[in-house]
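A protein chain is absent from this complex, but the other protein chains hold their places.
Let's look at chain A:
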């Protein structure tokens, strides 16, 4: 490609609005730990979630107020949808799953405010969450069953030996693929939604005409509404899958 031709054909960067820009420069022991805009929004999300549950929990009444019933709705939903197979044992998993759900939901929704980057559209954030879930699952499984019977419980019970030996590596790969699929599902959903929004907006620049403007406006309104739906669904799916992994690791097959 010729140099001048390349300048004209340079693709528009659809990822520009999701770029992390450094706001506060911090360096800890030679490691760059600068606070980017994504980090600050993640801190804001954490502060919102913590203060919401703190305020609601401190003034809990028998007859719930509006905010308290919202919190109870989330708790009851997660308890009945995800933790019902565990029974009373599931109660101690409720705080973990509720905080996971609330953090993902609030960070997804914060990203819809113009000028804000959703923290979950950065693959590092979702990978961290998925790795936390991965280690939580396997450490609880190991502590509950012991190493040998936990390894055996990966393969379904009651299979002939050679089929079990064949299935074991496949199931092991499946276990290791779980954090990867959790990571990419959440990250790509958020990322793709915002990429669609910027693409629709830049149609005006591509066509160099304001007559095209009604289409991006209507399209973006629809996409934004869909993004709110996606924010809830993805938070739910991430929490649901984490809960099912934990339930699967805790339950005895025999």
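By definition in this document, a residue touches a chain if its C-beta (ideal position, glycine included) is under 8 Å from a C-beta of that chain, and two chains touch if they have at least 3 such contacts; residues count from 1.
One rule holds in what follows: contacts and distances are computed from a predicted model.
S.K.: Please identify the absent chain by the protein name in its UniProt record; candidates are "Glycosyltransferase", "PTS system galactitol-specific IIA component", "ATP synthase subunit c" or "Monovalent cation/H+ antiporter subunit D family protein".
M.R.: Matching the unshown chain against "Glycosyltransferase", "PTS system galactitol-specific IIA component", "ATP synthase subunit c" or "Monovalent cation/H+ antiporter subunit D family protein" yields "ATP synthase subunit c".
S.K.: Looking beyond the chains shown, say which of A:26, A:47 or A:192 touches the absent one.
M.R.: A:192
S.K.: Using the touch rule from the top, list residues of chain A that touch the missing partner.
M.R.: 1, 11, 13-15, 81, 181, 184-185, 188-189, 191-192, 195, 233-234, 236-237, 240
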